[in-house]
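I have placed the structure first, in the form of structure tokens, so that the comments after it can refer back to it.
One protein chain is absent from this view; the other protein chains keep their places.
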Amino acid sequence: MERAAIIGVGWYGLRPTTPEVSFREMVFEAATRAYEDAGIDPRQDVDAFLSAQEDFWEGIAIADEFAPEPLGGVLRPTVTVAGDGLQALANAVMLVQTGFFDIVVVEAHGKPSDIASLGEIYEFALDPIHHRPVKPAHPLFMMAFDAQAYMMRTGADPSHLALVAAENRARGLRNPRASYAAKISVDEVLEAETIMDPLTRYDIAGYVDAAIVLVVARESVAKKLSDKPVFIDGIGYATETGTGTLEWHSWGRMPSMRVAAMTAYAQAGIGDPLSSTDFAEVEDRASHYQLIALEELGLAPEDQAHKLYERGEYELDGYYPVNPSGGSLAMGVALEATGLVRLLEAVLQLRGEAGGHQLDGVERAIVASWRGPPTTTSMVAVLSGPEMGF
Amino acid sequence: MRANLHVKDRVGIVGAGMTLFRRRFLETPRELAWEAVKQALDSAGLTLRDIDCVVIGTAPDAFDGIHMNGEYLADGAGGFGKPVDRIYIGGGTGVMVPISAWWHAASGHCNTVLAVAEEKMSHAMPHPQYVFAYIWDPILERPLGPNLIWIFAMEMRRYMHKCGAKKEDIALVSVKNKRNALDHPAAQAAANITVDDVLNSELLVWPVNRLDISPVSDGAVALIIAREKVARRITDSPVWIEGVGFTLDNTHWYNRELGYPRYVEYAARMAYRMAGIERPWKEIDVAEPYDPFDYKELHHIEGLQLAPRCQAWKLLKEGYFDRDGELPTSPSGGLLGVGNPIAAAGLMKVAELFWQLRYEAGKRQVKKPVHKGVAQAWGDLMQAGTVIVLGN
Partner (left out) sequence: MSGESGKPKTPLPGTYLKRDEYMKLPGLIKYKPVARYLFSAGQAQSRFLHGLKEGKILGVMCPSCGRVYVPPRAYCEYCHTPTSEWVELPGTGTIHTAVVSYIATDRSRLEEPEIVGVIRLDAPGYKEDQYEFAGLFHKICGVTPEQVMDGSAIGMRVKPRWKPAEERTGSVTDIECFEPVEG
């Protein structure tokens, strides 16, 4: 089966506020850049448009009604996936692989600065019967459950979490897209205000407004149109358990990410991800999730991620760099565009266009993200760079 | 989209199930989804272990009353530990769900897909219509205090003006569909009524009276969709998905002619091209056009190219669209008769074609022999068309 390839990327924002534009104008700006990057005309060349959004992030019921205009999708096949942008990308790959669609556009955006009650919106994602009446003090309380369970299982302590937070925020200093980059020590992370034990304010990522647009093409078309296509060797996603059944959630783990990774690796023909790929961009909206994800992705042995981290294996010059961009801790959470921020960074690395945080000679990458309360749905993609395609 | 492609692996529907459609249920949204899934699995002799992927459809999250509704419904919809997608395109979602399931299977990513649509509208307070206050542009439209019915009434008024149809001509759709629904075991609003009953029902927004509109409903529907080689192992008579089409027009519905749904035409042309259909008005044997309001069925019949523009209401009067007519439309009873749990209602229409094309619709079975059927839904701000062509 022909692979799909990313032949254009565009982004706008990645800043804590963007009062100068509406969400539609933000999407238009990102789309214009992506189409320019791919060298296509959206009104002529695109067979379908996919957007990723959720009504309550937008404050609009049936928010998909706003999808077509800024993308150039008016009177064209356009549809919305209520999920992370990486899920929309998986659907774009499927569309291409039916053989009926040559070029598909994927869009995701988040404008959390437009939301005046973000905490309450998170609460609205909790099960209405079992969990909302409990009125948890912080709607992201599940993050702390996961952190505690993870530390109990592996023997990691808060300093390991702080190490991830400090490193990711420091890496962001070389990334012009990283609004939350900071030069900060492990001790400073540990001594900062505790939000939910054991997580301090530096362990938890901030929010940014962003729109990201991708142009995806069938392999043969991509090679004709682009001299730097980034191929999607495999992409998987899975949902663990519904939001009403937290009792079933495997605390301190992400079983959905394991399933998603297995799917993506099988498609990509990968046995050992550590030796077959060069780096990873992994979702880290709280520091411990990066460690959990490394284990679920098979990039660290069970219970060992924190020790490998301590030894510097995941540093930029380590054995396997993770989050050279600084991850969400440095770049911020862009709601349903978050997964595509990780993907954007991986694409730029594979094209050699990452700038100050460019890694040397990287050819293959893993991108992993998740969403939910807590980590309900995960998505994993395996990408390979332009020279791997020939 | 590429046309005339040689399809090596077709995708078929092998099972269907649904709940009752009613105004108010004890079951939670997740339980409703499960009930429909169970029925569909049983009808195909399968269990959840046989399912690779799940596609869920619901319209605005505000009805089920939960943010990230796809994740919430995943358990009930059979998605535990599987790839789950929630697709949405407003009211067009019900038909979009099997379209999305089609690409999940046709791409080779999944051998079997559960297509599940669910809606629980009744628990929205003070009235489910209030949820629709949030579909409008927050800056340019919401300050005017709109009601959803306004927009339909405006479109109906324009259709009447352009096509010379009167309220009593359009009311016949409601009479036909509610009558058809008398034979549907899930039906919520089946009735033998007359045109006068429609005209004399409560006047909401002229030209719309209460019986011009489908009711507020809860319900769920599920289909099982499989790649050809798997489908043939499950049943001797899969119903094939021969064409799919979907189109979104611009958001600014008041910058467009409301008398004709060009977005439905675009979606239909895409689906027909894929299905190799050149003369839909001849080649389609049975249709389930979307009928949340009675004029909508006529609007959509024209958009689907099943009648010339402005002719649908005249053909309707002649009995052309009756169950024993030339081209039966909404033999299920449609949203007007069976009920309108939004996304589930659209999928109910596809399920009806599945039963019709397998000659399993019982008293609802149309009189003429059937080979090809088309189902369609509409959504968003007068802008979405979703179309699926099935064949036996």
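Per-chain residue numbering starts at 1, and chain names A and B are given in the order in which the chains are listed.
Note that contacts are C-beta pairs under 8 Å (C-beta built on N, C-alpha and C of every residue); 3 or more make two chains touch, one makes a residue touch a chain.
Quick caveat: nothing in here was measured; it's all calculated off a predicted structure.
Trainee: Who does the absent chain touch among those shown?
Mentor: A, B
Trainee: Touching the absent chain in the whole complex: find that residue among B:35, B:169, B:242 or B:288.
Mentor: Of the candidates B:35, B:169, B:242 or B:288, B:35 is in touch with the missing chain.
Trainee: For the full complex, which residue in B:51, B:87 or B:205 touches the chain that was left out?
Mentor: Checking each option in B:51, B:87 or B:205, the one touching the absent chain turns out to be B:205.
Trainee: Pick from B:11, B:89, B:186 or B:230: which residue touches the chain that isn't shown?
Mentor: Candidates B:11, B:89, B:186 or B:230; residue touching the omitted chain: B:186.
Trainee: So that we can see where the missing chain sits, which residues of chain B does it touch?
Mentor: Against the left-out chain, chain B lists 16-27, 32, 35-36, 38-39, 43, 65, 67, 122, 125-127, 129-130, 133, 138-141, 143-147, 149-150, 153-155, 157-158, 160-161, 183, 185-186, 203-208, 218-219, 250, 252-258, 260, 262, 351, 355, 358, 360-365.
Trainee: Provide the residue numbers of chain A that touch the chain removed from this figure.
Mentor: Spelled out for chain A, the touching residues are 18-25, 28, 31-32, 35, 41-43, 56, 59, 68-70, 72, 74, 111, 113-117, 120-121, 123-124, 128-129, 132-133.
Convention: only the chains that are shown with their structure count from here on.
Trainee: Along chain A, where are the residues that touch chain B in the complex?
Mentor: 1, 47-48, 54-56, 59-62, 64-69, 73-83, 87, 90-91, 93-102, 121-122, 124-125, 127-129, 236-245, 255-256, 259-260, 263, 371-373, 376-377
Trainee: Hey, which residues of chain B end up touching chain A in the complex?
Mentor: Residues 1-2, 5, 7, 28, 30, 54, 59-62, 65-76, 79-90, 96, 100, 102-104, 106-109, 131-132, 134-135, 138, 245-252, 262-263, 266-267, 270, 274, 379-381, 383-384 of chain B touch chain A in their complex.
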